[in-house]
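For this view, one protein chain was removed and the others were kept in their places.
Chain lettering (A and B) follows the sequence in which the chains are written, and residue indices restart at 1 in each chain.
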Amino acid sequence: MSAVRLGLGGPAIDHPGSTAAALLQVRGLSKRFTLPRDTLFGPRPELAAVDDISFDLAAGETLAVVGESGCGKSTVGNLVLNLLSPSGGSIRFDGEDLAAADDARWRERRRDLQLIFQDSRSALDPRLTIDCQVAEGLEIHGVATAADRAAMAAAMLEAVGLGGDLARRYPHELSGGQQQRAVIARALVLEPKLVVCDEPVAALDVSVQAQVVNLLRDLQRNFGLAYLFISHDLSLVRHVADRVAVMYLGRFVEVAECEALFAAPAHPYARALIGAVPAARSRHGRRVPPLRLEGEPPSPLNPPSGCALNPRCPFATDLCRSDRPALRRLADGRSVACHHAEALPGAVVGPDIQPARAVS
Amino acid sequence: MNLRYAAIKLLRAMLTLWLVVTFVFVVLRLTGDPTQQLLPDDVGPEIRAYYRTAWGLDRPLWEQYGRYFEAALRGDFGISFRNKQPAIDLIWQRVPKTLELGLATFFCAVALGIPLGVLAAVWRDSWVDRLTMSFAVFGFSMPNFFLGILLILLFALNLRVLPSSGYGTWQHMVMPVFTLATAFAGAIARFTRSAMLEVLSRDYMRTAEAEGASRLRRVWLHAFPNAAIPVVTIIGFSLGGMIGGAVVTENVFAWPGVGRLLTSSVADRDLSIVQGIVVLVAITMVSANLLVDLAYGWLDPRVRVGGRERSR
Partner (left out) sequence: MSAETAGPTVPQASEDTPRKPQAGAWHMPLLVRLSAGLLIIVSVVALLAPLLAPYGYEETDLLYRLKAPFWSPLSIEGHVLGTDKLGRDLLSRLLIATQVSIALALLGTLIGAALGTVLGVVAAHRGGIVDEIVMMLVDWQAAMPFLIIALSVLAFLGNNFYLFLALMGLAGWETYARLTRSLVLSAREQGYAVAVRALGARPLRLYGRHILPNVIGPLIVQLTLNFPQTILLETSLSFLGLGIQPPLTSLGQMLGEGRDYLLTAWWLAVLPGAVIFFTTLSMSLFGDWLRTRLDPTQR
């Protein structure tokens, strides 16, 4: 499946707020999965897991992608890392168009683009010791000599708190938190510029979660890492993110500064999502007005016409049922994909003068 | 069962047959000049040249392939150089005898294997179970040529109750059928046992037990019909092993079937006959697999399109 450029890339000037020096520029990214036919000669059903997503990520910044399971947020991470090939759109990393990169170029670039998994237990090869696995990335990229690599791996493991004897253990001999530290060490020993963290602490005990999150933040400060932080855990996201993108059924519905979003989510879906978190209070101590959505998310195989949220949204109008709202920029800088974002009861921001496609 | 599933299976079956026919053509051409292979050694060069023209060997390869393929579709595999008769006729003469052996084996193996497997599952870990599993391992490990020879030694040469070889009366059938059925029955018993064990452990069996259905009733009315689906499959897939076994067994007991014709033709390099038999076996196997696949799709609606669910 080759990546088709949709022509949405354009010059950065089309996207107010995006800096020319953004580390990662994603434009119009889409991923469709083709499923087997159900009849002999019928069309193959398609499923749009990710649909026309654009965002920028600066060096040292953390962008969180939140949403319910199945909304396509993990797919975004896999697409950015080219673990899946995009169906459309473009990804520029460090000024290089990665859609044009071949396999060999990708293997080189992987040094700068790393991944931290949710399930740290399965993320480690059960047959190799931890230090061996941490050194492997260096080995793959031909960094230094074997002895230096071992020293670098040991230093990295030390930095994540797995010094000495722990480094020479096999994965099953470590606790869940220690395993996740090993996974982090393996990703970071290559000194990447961008790390995709896919639910990095979801599998851990609550007590261990905080330690690992703090470790991630310390490492970000020390190495100047950018994180694409994928999570369903909003209290965690609030703690780590600079900006947050809310995803529903394969599309971004709101992209905003973390604090602004949690204070006053503009999109009805973001309101429902954030209103459900007990700790979500605005700066003035006022609770975000809770919003209940009816029913279940529709099947991505058969999305509703117009706004994907319209069957569940209490504010839906005929416009919402016929036209799909584009992501547009509001006065306070956030982007929202809702026709009525400013007019909704309790809206905190007015319209911006110029419409924007995406990106804060 | 949906049409797409059936259509894909049919297409695959045709493809397999085409591959076999093409394989025979390619291997035959690989060996060099077919007149060397198909004509006796003592014919002169002018006769060879005549046949080369007659068989179209001077034509381009694709045209030869077309002719060969068309002839194969008509069942024409050439003339046997030993008997100077069309290969297909010689093969057809032998088919009923092999069928006789095969059908008798099939019924014996099923009649023995299925009850043994069911009983072994019902009385798990009892002596019946151990006996059945030992029998299965024995059947799997015993080469049928050796079993046949042991039988001949015991019943024909020492006890003198059965004829050692040949064809004709029911006594002639006893030892070949026993030889061939042993491995087959063992495999069926083993598979039936594990299918039954799986079914017996399911919830609806516990429900039937709780409802007070008698043990016999539970096994025959509830468990067995459910275990039958995988058992049908393994019977279909064992056919290949049985055909191979038949070739050896027919040789041990001098049974005048297709298998014996095949080995003597291989030894004499009577290639027309070998070709014909290979294609015949392929047709048999492909039809049997197709029937099993279709039966499976029909019995079990969960079978998904294009799935390679079968494991061996």
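Simple rule for what comes next: contacts are C-beta pairs under 8 Å (C-beta built on N, C-alpha and C of every residue); 3 or more make two chains touch, one makes a residue touch a chain.
Everything numeric here is computed off the predicted structure, so don't read it as measured data.
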Across A:115, A:226 or A:253, the one contacting the chain not displayed is A:115
Touch assignment to the omitted chain, from A:124, A:162, A:185 or A:213, lands on A:124
Missing-chain contact among B:108, B:131, B:197 or B:232 belongs to B:197
Interface residues of chain A toward the undisplayed chain are 31, 33, 35, 47-49, 69-72, 74-75, 78, 81, 83-84, 106-111, 113-115, 117, 119-128, 136-137, 140-141, 172, 183, 186, 190, 249-250, 299-300
It is residues of chain B that touch the chain not shown, namely 12, 15-16, 19-20, 24, 27-28, 30-31, 37, 137-138, 140-143, 145-146, 149-150, 152-153, 157, 194, 197, 240-241, 243-244, 247-248, 251-252, 262-263, 265-267, 269, 271, 274-275, 277-278, 281-282, 285-286, 289, 308, 311-312
